[in-house]
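Below: one structure, written as structure tokens.
All protein chains but one are shown in place.
Up next, chain A:
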Amino acid sequence: MMTTPQDEEGPRTTLASRITSLLGSGLVQLFLVCVALFWLMPTLGLFVTSLRSPQDNASSGWWTALLEPAQLSLENYAALLDNPDFVASFVNTVLITVPATVIIVVVASLAAYAFAWLEFPGRDWLFLIVVGLLVVPLQVALIPIAQVYGGAGLYGSILGVVLFHVGFGLPFAIFLLRNFFAAIPRDLLEAARMDGGREITIFRRVILPLGGPAIASLTIFQFLWVWNDLLVALVFADAQSAPMTVALQSEMRQFGANLDVISAGAFLSMVVPLVVFFAFQRYFVQGVMAGSVK
């Protein structure tokens, strides 16, 4: 959960309580309730829609189901899991996301370690170039990589999508990890080297445990980024390797006739990110804070 310094609250009068006494608590409550409704209602609407039959959805609003809960069922989800195309797109999302996350975390850890702890000529220049690459928008890389993939036979493949995500995510990943690794006390590393520790041992015994939180943040950040991506998959994946975002996006073109498929599919695609989000909220927030430059 997010950290709330409840314990050290003390006598501090919060700005919130002072504003409340200035404006009257009614007005402040009203603002908070409006925001809450605005943020919850749309998602609730999608969820309820996904539990209603196509006929019900076509004839009345989802909110009517709140009064007649009998019409709710899991049939849309059952139908979706019976649909081989949807299942394949779900599997594709996993096939893209897992390797893209593993590869980037490993490759970036190695590079960040070198930038933080090894002495070699041109180190600072190289790191500056990596940071500079943070500027490059995805769009700039699409056309040349599509041409490269065309020549290499990677166009349309899952591997192509994975490699693109890795290349594009690396500058941020290295930037994030280097800053954390550089903060590891020098003594610890020196001690490990003195003990005759080989690099692989130092990496495993010192860097991985101490850099753990940073690596966790990066892992979650990268996982959600790739899981939720549309553009890269739209350009580089063919029909067989398309992930859920692409499948849902193409369903949207006939919006209206397929509300049951879209609502249930969209909700299923959100389940994994939401579980990750609630399970690792602390790391996720750290990743987002550190990721302000991406």
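Here is the rule we use: a residue touches a chain if its C-beta (ideal position, glycine included) is under 8 Å from a C-beta of that chain, and two chains touch if they have at least 3 such contacts; residues count from 1.
As a working rule, contacts and distances are computed from a predicted model.
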Protein name as given in UniProt for the chain not displayed, "Sugar ABC transporter permease", "Pyruvate ferredoxin oxidoreductase beta subunit", "Protein translocase subunit SecD" or "Xanthine dehydrogenase family protein subunit M": "Sugar ABC transporter permease"
Residue among A:Val161, A:Leu189 or A:Leu248 touching the omitted chain: A:Leu248
Positions on chain A where the hidden chain makes contact: 1-2, 4-6, 9-10, 12-16, 18-22, 28, 31-32, 35-36, 38-43, 45-46, 49, 57-63, 81-84, 87-88, 91, 94-95, 98-99, 102-103, 106-108, 110-111, 113-114, 118-121, 123, 126, 130-131, 133-148, 163-164, 166-168, 170-171, 174, 198-200, 203, 224, 227-231, 234-235, 245, 248-249, 252-253, 255-256, 259, 262-263, 266, 269-270, 273-274, 276-278, 281, 284-285, 288-289, 292-294
